[in-house]
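Accompanying notes for the structure given below.
Note that one protein chain of the assembly has been removed; the remaining protein chains are unaltered in position.
Which chain is which? They are A, B and C, in the order written, and residues in each are numbered from 1.
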Amino acid sequence: MTLHHYLILAALLFCIGLMGAFTRRNAIVVLFSVEIMLNAANLNLIAFWRYGDNPALQHGPLFTLFAIAVAAAEVAVGLALVIAVYRHFRSVDLEVMDTLKEE
Amino acid sequence: MSSATAIAPNYELIQQDGLETSLLEVSMGPHHPSTHGVFRMDVKLDGETVVDLQPVFGYLHRNHEKLAENMSYLGSMPFTDRLDYFNSMTNNWAYALAAEKLVEIEVPERADYLRVIMAELTRLVNHVSLVGFFINDLGALGTPLLYAFREREKILDLFEQASGARMMCNYFRFGGLRNDVPEGWLDRARDVVDHFPVFLDEYEQLLCENEIILSRTQGVGCLSRDLAISAGITGPMLRASGVNYDIRKVDKYSIYDRFQFRVPYTDGNVGDCYDRFMVRMLEMRESIRILKQALDGIGDGPVLGNAPKVFKPKPAEVYGRVEAPKGELGFYLIADGTPKPYRYRVRPPSLINLTVLRDMCLGQKVADAVIILGSIDIVLGEVDR
Amino acid sequence: MSLELIRDILVATVPLLLIFPTLFAFTTWLERKALARIQNRIGPNKVGVPLTRYGGRFSLFGLGQPMADGIKMLFKENIVPRDADRLFHLLAPILALIPAMLVLCFLPIDFPWINNIQDSVKAFMLDGAVIFFFAITGLNTLAVFMAGWASRNKYSLLGGMRAIAQMVSYEIPLVLSAVIVVMMVGSLNAAEIANAQAGWNWFIFTPWGLAAFIIFFIAALAETNRSPFDLPEAESEIIAGYFTEYSGFKFALFFLGEYIAMFAISGLAVTLFLGGGAGPGVAALPWLSVIWFLVKIFALIAVMIWLRGTLPRLRVDQLMGFAWKFLLPLSILNIFIAGSALHLLAGGRLAGLDEKQPILRQLMEGANPLVVAGLWIGALLILYVAANGLNQLSRAKVRPREYKYAE
Partner (left out) sequence: MSEQIAFWILSAIAVLGALVAVRKRNLIHGVFALMIFFAALSGLFLLLLAEFIAAVQILVYIGAVGILLLFAIMLTERVAGDDGRRMTSRGWFWGLVVAAAVFVVLLLPAIQQWPTPEVTQAPDPSVEELGHKLMNPYVMTLEVLALLLTAALIGAVTAAQGMRKPKEEGSPE
């Protein structure tokens, strides 16, 4: 296995996520897609570390660890926002949410 | 934006702004493990909280009252066994009391003593198995129940020796008992009665101060004194709600005035499942006191009085009642001069105690609903008749 | 992929897959027998081995009962509710079994055949074995949710929801009490943790280790849905919880998964606190460590069975309150105490320790016995007071009552 295998896989996964984020209108599915993209990026980070110059520095896992922690926070807040928005619009449909302010 | 929807008299579902948490309608029963028979509770749950509850019964309806109206008086005696099939002796007794009021029958003293002994043994059987079932409903996987059943077996053996049947005893007759107890029965009964407190000590030690049982039962299913009185609740449940009312003391029927015994009751502040549980535990001790006195005081003599061969009372209305283990069991008879009753009506304590189920369960957790039902102590044979 | 590798993988996995299901069968028999004895009954005593039934003479205490049960389960009709999500209904028991089976290989049991295989195949040599253990056990939650949701039964749904709430809550004290051990060893490696306790240096003999073990065991009971935390399958309330709608072989899989999870979590408790395979005679006969490990697991399981036979069940709000108001603060305090104690023992030496050796053992060498005794007693006192205080604060205000009598 070489670095490029992982890079291509990560690119594919990232684009699946991108596709999901662009084409679905359910806010929760969009959140799925964002998670997929984040994970694809993490895969890249780890792959670069594994096949990089100085793996002993542990930069890849460290970076990924931080990214995962931030992603967990993001999901928590994101889902809370989805619920808050749902409470307001009675829907998680992104196309319904087109106002910034209560009119 | 939040709105409170009143769905039950004492419970408001708090609608989180726009979050449509729907109620879960669960039909608990009729084949639920802990509905004590073919009984159904239509429960509406808000998460785990019971917000509405509708008892549904009638699955075991056997037309008992109408059958009895087409049958001679004595003919329906065996059917009273099947009312509350745990306590056939007291059922018999209540019916015999009612019928004995229709015609003048002397009940011999030995028969009265034996009736008291049988009734109190029945109370032990009922309370001990109820407490077992109750702890089983609390989730104790049958261990207390099986210990209770060990004791129950001994008493059922006594019943079997006396009447030939363990549960459907059909032992009472108008004016006395069907037959005398066999030789040595009283000694065996004394043996059982003497050993019963040992078991009760063990039971109380294990259960009455168990932290989990305390926290599961205290403050759960509270029944106020006023509601208990106005709903016509009787028996241990009423006494747990703080009313000192025991038909053995009130009516002094049969020979209960000869015995020294106390009636445990609460001060009526709580009336929760723990009170109902404890009142029954304490009542068993008093039953043992009565039993000891009765076993000591019993004399020789006949056990069947001057009952007429053909039971054909003059037109009259009578109501005979006893303090059955579950509450006031009454039989209301209207005689019209024929050998069959014109009207035959049972006042089943289970059914009437069950009427407050909804009031006790609202706002409690679903697990509590089960133990509240268990603490009411119903037998579906009696509820549905 | 070399043939040796395949052979090593088979050698490492197949015995595990055979031993633990066999032990499971034995445990179901043990449980039924023990519960029966607790409940004043006899329990299964008719079916012998192999499935003989000669009037009980060759029945061997009913040891054939699990086999008979298994055959019965296999041939029972597989019923799927009409509105159920058929795919998930099928997958849930499998998903319940796989994580439980998977974590078994993180237990550092020194099976003799394991010693001859490559290191890369020994799963328990993983550096983060303990973390992996908790991560994979967490998958069980999903299986339970899947079963509860896919059955389209309200009891199942209630059971599934209860299970998720319970497992997520009790996972925190579970992990936090394992942290104590990791602090004392300085490694997440299961084998190293077990080795650090060789002889009688079991961590349960330290005050914080004892407290952590108790917390761990309570949380483990909740994680495996054992009484008194068996709310997700509370028979008297919600029929059977999330596996109400399961029958036949799928039910057997759930059952198997549950017991394997019990083995796994007891095995982890043994690894973390009870010295792993340590015990008398291990130095002379190394294979005895396997026996000791299994004996310890069974001792823990016997306690679980005993609790099941004696305790009633908690209510759902009390269950959550117990986890968040009692276990969680206590385990955090316990970590604090363990940290302080290690620091005091070290007295500035912490930085100079050998990283490859267990931390606690290094600290104990050359420590003043008086200081150690003082630390031990002090820590025990603090923990005792804290547990009592938390208990007073968190528990419901209940007490036995006095009753009146009317003459």
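FYI, a contact is a pair of C-beta atoms (placed from the backbone, for glycine too) under 8 Å apart; a residue touches a chain by one contact, two chains touch by 3 or more.
These numbers were taken from a predicted model, which means no experiment stands behind them.
Within the set B:122, B:241 or B:364, the residue that contacts the chain not displayed is B:364.
Within the complete assembly, B:49 is the residue of B:34, B:49, B:217 or B:375 that touches the hidden chain.
The chain not shown here is touched by just one of C:187, C:206 or C:271, and that residue is C:187. Residues of subunit C that touch the chain left out of the display are 1, 5, 85, 87-88, 126-128, 131-132, 134-136, 138-139, 141-142, 145-146, 149, 164, 168, 171, 187-188, 355.
Where subunit A meets the chain that is not shown, the touching residues are 1-9, 11-26, 28-29, 31-33, 35-36, 39, 42-43, 46-47, 49-51, 55-58, 60-62, 64-66, 68-77, 79-84, 86-87, 92-95.
Heads up, the rule we're going with is that only the chains that are shown with their structure count from here on.
Look at where the CA atoms of subunit A average out and do the same for subunit C: the two points lie 34 Å apart. Taking the mean of the C-alpha atoms as each chain's centre, subunit B and subunit C sit 43 Å apart.
Centre-to-centre separation between subunit A and subunit B, using Cα means, comes to 63 Å.
Those residues of subunit B whose C-beta lies close enough to touch subunit C in the complex are 24-26, 32-34, 45, 48, 135-143, 146-147, 150, 208-216, 218-219, 244, 246, 249, 262-267, 274-275, 278-279, 282, 365-368, 370. Residues 35, 38-41, 154-155, 157-158, 162, 227-228, 230-231, 234-239, 308-318, 395-396, 398-401, 403-407 of subunit C are the ones touching subunit B in the complex.
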